[in-house]
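Quick one: structure below, then a few questions.
Here the complex is missing one protein chain, while the rest keep their positions.
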Amino acid sequence: MSSAVLTDSRWIARGADRSSFSRFLTWLAPWLALLALGVYAAFVCLYHGLNQTNMDNRFAFGLWIFLDLGIIALGAGAFFTGFLVYILKRAELQPILNTAVVMGFICYSGAVAILMIDVGQPLRAWFTFWHPNTHSMLTEVTFCISCYLLVLCLEYIPILLRNRQLRRLPSFLVFEHQLHKLVPVLAGIGTFLSFFHQGSLGGLYGVLRGRPFAFRHGFFIWPSTFFLFILSAIATGPSFLMLVTASVEKVTGKELVPQDVFRRLGFISGLLLAIYVAAKSIDTLIWLNFTSPAEGFAPWTYYIHKPFGTPVLFAEIVLFGLLPAFLLLYRKSAAHRGWLLGAATLACIGVLINRFVLTVQTLALPTLPFDDFLTYTPSWQEVASFGGVIAYGVIVYSLSYRYLPLFSQTKGESEHVSRG
Amino acid sequence: MSARYGMVIDLDRCTGCGACMLACAAENNVPSLPQASARTGLTPMLVRKISNGGEGSERREAFIPILCMHCEHETPCVHVCPQQAVEVDKATGIVMQMPQRCLGCRYCMTACPYHARYFNWWDPAWPKGMEKSLNPGVAVRMRGVVEKCNLCHARLHAAKEKAAAAGKREIDPADYIPACVEACPTAAIHFGNLADPRDPVSQQSHSPDAFRLLEHLDTQPKVYYKSKEPWVRALSEPNSGPSMEAKHV
Partner (left out) sequence: MKVTRRDLFVWGAGAAAGMVFSPVPWKLLDDVSIWTQNWPWIPQPPHGPIEVKQSFCTLCPQGCAMKVKMAGGCPVGVAGVSGNPVTRGALCPLAFGVHQLNWHPQRLRAVRHKRVSSSWSEARAAFAKACGEGPIVIVDGRPGSAASSVLASFAEEQKGSYRVALSLETRALLPYEAMVSPVIPASALGYDLERAQTIVSFGAPLLDGWGIPGRFTRLWSERAAGMSEPQLRLIQIEDSLSRTATRAWRWVAIRPGSKNALAAGLARVLVEEHLVSARGPLSALTVSDAALQTNLSESAIRDLARTMVAKPPVLAIAGDERPEIAALNFILGSVGSPGGIVRRSKPTEKYELANAAIPNARAVLIDASVPWDYAPPTDAEIFRFAAWDGGSNRADWLLPAPGFLEEFTDVNSAPTSAVETYGVAPQLTKPMFEIHSAAQFLSAIDSSFTNPETIIHQRCADLFRERAGTVYGQEIMPVAELDSAQKFEAELSKAALWVADAPKSASLLCELKEWPSTSPAESPRNWSAAWAAAVLPPLATKLYRESSLREAPDRRTA
């Protein structure tokens, strides 16, 4: 190896056309600054403790948990695409598989990083593995998320090793080849793990007997939110993947994936979203009429506190559920890229509203008859550390896009000259 | 024989003086931090004010001490803790929190309908020298963990040691009285073994004036309240909307 190895252009895939290194650095600079701020905020929280946040004894969970749940739902595209490609043999989705894996890796590693700041004693986080409480949904979440993050790493490594320079090492090439054979197996494991932790994340709230707004009955040990979370995650994961790919296309000015992949993703997303909206509606009706009254809470009392009135419920189910499902499935709107992406955006917002309502509204609502409705505004440390995660995601994705063959199967990848 | 320690708090006797809160904090080495607020402070025993929502001479107020209810059935916090840092002591029915095991995820706090759990948002601190005034029987909790009422477990421990030293198996009930119970100047807080039908507390818990908060959640709290005032007893009834807003002060 010579010092020439360090030249940027030699790391870029042969034939791929990327912007100049300086331009790339200009693109990264603001994100690096945001990342630095995020790292500083995280350090402040770890060093001084969680008093740096605006969470309190009632709002024991705040912005971080909401966004963790949100990005994990949106990152579901990773396992679901793997499942579709390797298990259901939908080969037409192969072009977005790599980008799905990178997205999944970013979402999950980012969420785990935030969780490590969010707990009061991160150095003891491993106690869950040593003294697991098998009754706790959080145990299931911890096990599944950490295992799945490992799987995502293993799935990411083959993509990483396909880098032009790394490929030159024979042992890496062999390793990558062997690992690649494992990928379908990993996809299977990933699907299994993801299925459970997406569900358990929903279960986290569904089991809260003490929070009648979130509490749901269900099937066996799993409350209905367990299944609703899986459904909503796999319904919006493909939409989010579509949005990410479309954004990358926009930024790079290249067409990276064939249009029919978009339509396929849109259809899958729409179909699952429709099923989810139906299930969610039935669940809501059961909860309003049976579960909540049985717990001693007249359900309309949940909606007397502004801004969490019934419009939020309507928005969650109809505006950001039923409507995008229709747009994604309706032949005419689905054929139009603008409508397709618009609907995908609505679907993603819908799942975020759902996670927000379940995490934040649940805690804001009073339980004791003499409790107040409380509000909470995150501190800059909370916002900045999350901003850091977003920046981390953009940076990892940008680096992956520049140096790794994310869209290697796309012929047009090198035909246009643009920045990247 | 396994005991089921619990309380019956007579709200008609509570004058809201706050002696229980101070005695609890002193017994359990709870710090008084200038940074803490009503939302971030540590008050394992917290007296709250309630009213019937009336105006002028129609107004009635009462005080209600809120502490860990030591739920007996499907204890919400115990179920959710990922690493068994919370457990119900089989011998006493006390819901125990182990700060050394806790990772501070605060899931138990979201699970508790009574808001009786508190997070150590700060490192515990006292003015210089004041650590010499701490209760030697209770360990100070570090930052980043959850804590709550454990019915003055250190006192139970001391009572057990005393009984053991005297060669007895059972503790003398007079030796185990939580700090808040001892401190109450109007004897509003009654503490005893709910599993023992001869125990006055167990008998009082069956009184028609006795009730529990959020009874419909079916977590079977072991802290009972008692009042002859119908509007106070109505706290146990399922909420019915506007009254919920009217009742808080």
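As written, the chain order gives the labels A and B, with residue 1 at the start of each chain.
One rule holds in what follows: a residue touches a chain if its C-beta (ideal position, glycine included) is under 8 Å from a C-beta of that chain, and two chains touch if they have at least 3 such contacts.
The shown structure was predicted, so the numbers you read here are calculated from the model rather than taken from an experiment.
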Hidden partner chain, touching residue among B:88, B:125, B:195 or B:234: B:125
Touch with the missing chain holds, among B:136, B:167 or B:230, for B:136
Per the touch definition above, residue among B:7, B:21 or B:235 touching the missing chain: B:21
If the hidden chain were put back, which of A:52, A:99, A:121 or A:225 would touch it? A:121
It is residues of chain A that touch the chain not shown, namely 1, 121, 123-124, 126-127
Using the document's contact rule, name the residues of chain B that touch the chain not shown here. 10, 12-13, 15-19, 21-23, 25-27, 29-30, 32-34, 36-38, 41-43, 46-49, 56-57, 59-63, 100, 123-140, 142, 144, 182-183, 185-188, 226-228
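Quick note on the criterion: only the chains that are shown with their structure count from here on.
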Could you give the separation in Å between the centres of chain A and chain B, each centre being the mean of its C-alpha atoms? 40
For the complex, which residues does chain A have touching chain B? 49-51, 55-61, 118-122, 124-125, 127-128, 130-133, 135-139, 142, 204, 207-212, 293-298, 300-301, 304, 362-363, 366-372, 374
In the complex of these two chains, what residues of chain B are touching chain A? 35, 37, 39-41, 48, 50, 64, 66, 74, 76, 79-85, 101-107, 109-115, 117-123, 142-146, 213-219, 235, 237-241, 243-245, 247-249
